[in-house]
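Complex shown without one protein chain; remaining protein chains in place.
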Amino acid sequence: MTDVVALGEAMLRLSPQRFERLEQATTFQVVVGGSELSVVSNLARLGVSTRWVTALPRSPLGRMVANAARQQEVDTSCILWVEDGRVGVYYYEEGAAPRPSQVVYDRKGSACSLLRPGDVDWTTTLAGTRIFHTCGITPALSAGCRALTVEALRAAKSLGIVTSFDLNFRSRLWSVEDASACYREIAPLVDVLFASVPALEAFFGFGGGAEAAAKRSIDRFGVHVVVLTERVASGMLGATVSSMAVADRVYRGRSWEVEIVDRLGAGDAYDAGFLFGYLRGDLDLAVAYAGAMAALQQTIPGELAWITEEEVQAALAGDTVQVKR
Amino acid sequence: MTDVVALGEAMLRLSPQRFERLEQATTFQVVVGGSELSVVSNLARLGVSTRWVTALPRSPLGRMVANAARQQEVDTSCILWVEDGRVGVYYYEEGAAPRPSQVVYDRKGSACSLLRPGDVDWTTTLAGTRIFHTCGITPALSAGCRALTVEALRAAKSLGIVTSFDLNFRSRLWSVEDASACYREIAPLVDVLFASVPALEAFFGFGGGAEAAAKRSIDRFGVHVVVLTERVASGMLGATVSSMAVADRVYRGRSWEVEIVDRLGAGDAYDAGFLFGYLRGDLDLAVAYAGAMAALQQTIPGELAWITEEEVQAALAGDTVQVKR
Amino acid sequence: MTDVVALGEAMLRLSPQRFERLEQATTFQVVVGGSELSVVSNLARLGVSTRWVTALPRSPLGRMVANAARQQEVDTSCILWVEDGRVGVYYYEEGAAPRPSQVVYDRKGSACSLLRPGDVDWTTTLAGTRIFHTCGITPALSAGCRALTVEALRAAKSLGIVTSFDLNFRSRLWSVEDASACYREIAPLVDVLFASVPALEAFFGFGGGAEAAAKRSIDRFGVHVVVLTERVASGMLGATVSSMAVADRVYRGRSWEVEIVDRLGAGDAYDAGFLFGYLRGDLDLAVAYAGAMAALQQTIPGELAWITEEEVQAALAGDTVQVKR
Amino acid sequence: MTDVVALGEAMLRLSPQRFERLEQATTFQVVVGGSELSVVSNLARLGVSTRWVTALPRSPLGRMVANAARQQEVDTSCILWVEDGRVGVYYYEEGAAPRPSQVVYDRKGSACSLLRPGDVDWTTTLAGTRIFHTCGITPALSAGCRALTVEALRAAKSLGIVTSFDLNFRSRLWSVEDASACYREIAPLVDVLFASVPALEAFFGFGGGAEAAAKRSIDRFGVHVVVLTERVASGMLGATVSSMAVADRVYRGRSWEVEIVDRLGAGDAYDAGFLFGYLRGDLDLAVAYAGAMAALQQTIPGELAWITEEEVQAALAGDTVQVKR
Amino acid sequence: MTDVVALGEAMLRLSPQRFERLEQATTFQVVVGGSELSVVSNLARLGVSTRWVTALPRSPLGRMVANAARQQEVDTSCILWVEDGRVGVYYYEEGAAPRPSQVVYDRKGSACSLLRPGDVDWTTTLAGTRIFHTCGITPALSAGCRALTVEALRAAKSLGIVTSFDLNFRSRLWSVEDASACYREIAPLVDVLFASVPALEAFFGFGGGAEAAAKRSIDRFGVHVVVLTERVASGMLGATVSSMAVADRVYRGRSWEVEIVDRLGAGDAYDAGFLFGYLRGDLDLAVAYAGAMAALQQTIPGELAWITEEEVQAALAGDTVQVKR
Partner (left out) sequence: MTDVVALGEAMLRLSPQRFERLEQATTFQVVVGGSELSVVSNLARLGVSTRWVTALPRSPLGRMVANAARQQEVDTSCILWVEDGRVGVYYYEEGAAPRPSQVVYDRKGSACSLLRPGDVDWTTTLAGTRIFHTCGITPALSAGCRALTVEALRAAKSLGIVTSFDLNFRSRLWSVEDASACYREIAPLVDVLFASVPALEAFFGFGGGAEAAAKRSIDRFGVHVVVLTERVASGMLGATVSSMAVADRVYRGRSWEVEIVDRLGAGDAYDAGFLFGYLRGDLDLAVAYAGAMAALQQTIPGELAWITEEEVQAALAGDTVQVKR
């Protein structure tokens, strides 16, 4: 009865006041962030029933993370509450050109990173699910998490559930080589693959442009659909976002000019928008929603989801009123 | 002895932190806002003696609104303090492209909306006044307020006072049809009419461009001067503002590139700038001030007035120093 | 499968910074508050499965209220989402002796106050429930709500569900006479009655001290248990709290010295603590938890629940370490 | 037509967050403070028409001070707007026992301190006034201000206006000797004298207890009434306040237990409360209001007035409800 | 030329707004805290030249910690800047009776905890030093830190430097047994021992009251002086603090009534006050300063030092003015 189940870690994101450097901070804004949680929370806001699987310590901080998921209408009944491991933290410093934004990870030893195969009862967890989603951050957390990721994808496959995976490479977590080996192991288990064009080249050696690289992924790994995104920046505070997917044919969304408020979480909103359309069996809708949600997400502080479907539709309908009153 | 008297409602405006969505809010910034109050507070800051007529409940919130008016040097001695009715609230969420800004009204049952003809002693209230101003929000509040608006305009007319009216259509308060009927009743009572070109077409059926539509308003209703504004957006955070008025001839102001900090209140500052020049009998000055004040107002958080005449003059003089020190 | 279902309204509570007067406010802290929601959220934190029934408008503010309930692990699936009615607001100003704290209600016309009998399908809503709870605020909201409250209590009774009711008189909502008439209609439908000793006298005419008044309630109305609370203030910022219940015999809890951080919500935490013990069939535990939770609640900003059972137990065990580290 | 006119300086008060030391500050709360302004703003809130005389620079900071006065309904039309002189500042650090609260003055060179006799047209300024009030801070600011103070008191006397003076000794502004000499010059010009018992001894040599010292002031200087206050602290955050006046007989108010939120401004509220009663010709009311207002003022952040007469009356009536709802 | 050198870890302390629970937090106040750093920063504020030895990662957070030390005039030239290890964090939730304050440590894997014997060049680091100080937290961090602590104390001893050690037991870091074994190894290397009376009993088995236990410590371990503290709480927000030392004779300080603003850091300020007097060779001064500084420290937010010697002297002189102005 749960349409989408996701596996992954969430952390506390601590950020100084707008544009302050970390060293200057006297207060931190705290929000909960995590790629897969962000995907399912965006889906939940669009009315899709979702569940999030992770491990959290029995502590106020662990509860804070679960509270945030529930606030977004994500089912938290399958979270593993553990005695060992911490809630990871990352510090996020917002940049302005020419100073890049910066993430300082402090996530080692998190409860989620201590997960291993066998910790999750996939049969129960995935019962009645249509899509299982995770991303490249999860296997990067630890050897145990890498094995768990493969285990999860296999379990989903064997249950006839569509598998969804976003490469989401994090250079501060592992090397290109390690990621590449893992991605090659995982790709044959994936139905919906989210990737950037440079990533397809870097990790799989698939060059020749977006369409060619996507088709090679389909041919080589048996992926059903490859979803690509492009984001062109203008300074740190402006961007153009566009969306594209390759399956039986190429699907393209419109492009969006974005005034960036918070750049993190755009990729996750993109994935959620696509999966929403995919669940409806409409890939044109999927790329349209993917682009709109990625654009909207960057105008909202924090990483979880606060967009309604009505707003996505209004944006796509070209509603240009600047103040609704 | 009071140059300008205005009638209308003010509310508390509650806004989340910069760019947060309403649902995310843990604190609200609170300012007082209201179109006619904003017009007279802007005029007061330029040295014009002003008075504001409204109804407020005897409560801390009612006093908060009156305090804000007095802080701006607006005379509050004719405010009606009542037992019934609340202080209206509106929630304001700031957008960034492609997410529009959003106003959620919670103003039903306000003390001001309960006003009816006969509640205000216009002879006393308007004694010695040169201009009476109100806008299209006031008659939209209730049938009583609509009748009161007409009563007020008639009283002003009969006392030989110049009447000023800004169409200020609010789609969340009434329909185009209702507004149109009301505006057509009111227009013959108006000397100075503030409107956008599309509004002249929508409510009066006056097309053919700015000048033509303005002239038809003059011809049809006997309006003395029609003041038009144009605002072209670049994203949600940039705009080009220009000003224009049509009376015996066409008056045009320069255009302004604006970095938007707070979009609300620009139209009211515009009206105030125009009326300032109008009081001096100089329509060239009026359109110049109108444009400058609308531009400056959008760079200031909140809706009431914090501009000095010296600053308007410096802006018009093309002062381009970026930091005054 | 839901142990406790509650019916009632929640509002946004807007408060100036610590000890500021409302008129001084430039920001408001916003939290969600509502007596019955507070009861079930406290129960949910203790591991009891709960559901909250109310009406909310389809708006960001309506969603904000539901989000807060879900964040606390309260089931929101039976909330009625409506087009009419607003989210009520109340302004809360914190006092210090000799200045009392102050609540300014702005709740007229709320979605919940528009509810009428027939709006809720009680059979579905109450399926598998052990306790139904509401309080004296709900029937005070409107005639429709009063009738709905009676309807709900009757439905619960007929389904063999324990009914729980807290008199919770609010003088700003109705008169003593109206409340008295309503309470007398409701009392025969109630199994667990929460009341203060003066309230038993004022509304039912039951004097003669706590025990006598409670016994008369039992005799007259067939109430199973009357739960009484006493709170003696020392200034505005200190209090002594004690708890007591009368059923087959008198149950007494210990008394607590409290350093008050936020006085609102104490009664609701008290009710939750009692119902928790009642569900376990242990009235000694019930009065103990009631007192401990009322004491702890007053040390926490806001009205909803952030207490764990472990903390209640530690407090009852007399843990006196001042910093846990 | 203005009942009370006051002369004196106001400053910006800059305070770190609650209990932070000045050196720790990363933000300052800013409020406007000034003894005589505080007296008239308290009176204005009680419905007395008031006017404040001072000098302010034509600058945003000067306007900020005047705005604050007007917000409180104090007439600012006789403020002298000058080119020379600054807006004084004082830094206020809140203490907790055993750390005292601390004021760091940075007020040298203020516009007000540059005032000299002849700068104010007393005939116009005092027209129709019943009471003229100032305090010992004003003559301490500069030789010019000392002379101006004397000039003002003489002008008031000659116009038949009651003169009111609070000794208000500030050791960081002048020596006991200088203050003593000045107070002895001024006392014969004063009708209503506010002082502490130790001050009467220190500056006039009047010992022998409150009543005796007050009577000697009356005998020696011809003062009509001597108003005395006593404040006994319990820690830094608690106090007992009582009030007393000596004229034809001794008038005593009740004592108040206070939970202190902001200790500054209590003396000014006290003066205002007394003058309110004095204007009504009721010295019993005067001492009652003096004590109640001093108590209430200490529960409110900042120094200006936010008390209503209804609240004073409720406090005096012994209203002990802790939350009004 | 550095009078006092200290070894130990510092962390970021993250705290919700006043009295909020961790789960409620949307912002965290961030300050740097660490027992030994707090001791030397307090000494530095009193004019003693100090140095702090620790390990920090080359990261914005590592720099933030060192910046805070330098801000307090502590020499940071001997900090080890490392590639491995994080900056530890602890979450601090402020309680009010009956809810205790709470520390949630997240300090595993800190750069400092990775230190081992041999990492610090003690000869250079301690050159010209009079006192070396550390506390029981440091050996509790890891086996390496325990060995390093012993190494440091031996090095100091061999250089003829006075060694100072505060037991500072942390139950969340190690067991009573492990601590006891370590303390017994360390005690013979200690000249100045800070301990509570219960700790002397728990870890060394020295009972019989303060004086007896202290004398046994002196007899058994050759400690020169045992410094004892007692703190009696009244609620969470009030306390009585007194000080006492036992050497050739018993030295006693006065007791202090404290209104608690921030309870953490009191013990460190106490140690600093004592060492200040010890450096002057005046143990009466030492216990006096110890008590005064512990009392003052609890009135200041955060853990590092913001007290001046002038303030300590004023407190000891019994200065009872409540507002200095």
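Points worth noting:
The chains carry the letters A, B, C, D and E, assigned in the order they are written, with residues numbered from 1 in each.
Here, contacts are C-beta pairs under 8 Å (C-beta built on N, C-alpha and C of every residue); 3 or more make two chains touch, one makes a residue touch a chain.
Computed from a predicted model, the values in this text were never measured in an experiment.
With respect to the full assembly, the chain omitted from this view is in touch with A, B, D, E.
Considering the full assembly, B:299 is the residue among B:77, B:171 or B:299 that touches the omitted chain. Of the candidate positions B:121, B:178 or B:257, contact with the hidden chain is made by B:257. Of D:63, D:99, D:133 or D:146, it is D:63 that touches the chain left out of the display. One chain of the complex is left out; on subunit E, the residues touching it are 67-68, 70-73.
Summarising the interface, subunit D meets the missing chain with residues 14, 21-23, 25-31, 59-61, 63-64, 67, 86-87, 89, 91, 93, 102, 104, 106, 108-109. Contact between subunit A and the unshown chain involves residues 17-21, 23-24, 90, 95-103, 105, 170-172, 233, 235-237, 263-264.
We adopt the following convention: only the chains that are shown with their structure count from here on.
Among the remaining chains, those touching subunit A and also subunit D are B, C, E. Within the contact network of the assembly, the step distance from subunit A to subunit E comes to 1. Using the average of C-alpha coordinates as each chain's centre, B ends up farthest from subunit E.
When the CA atoms of subunit C are superposed on subunit E, the rotation angle comes to 120 degrees (nearest 5). Annotation: 45 Å between the Cα-based centres of subunit A and subunit B. Annotation for subunit B: residues 21, 23, 26, 67, 102 touch two or more other chains.
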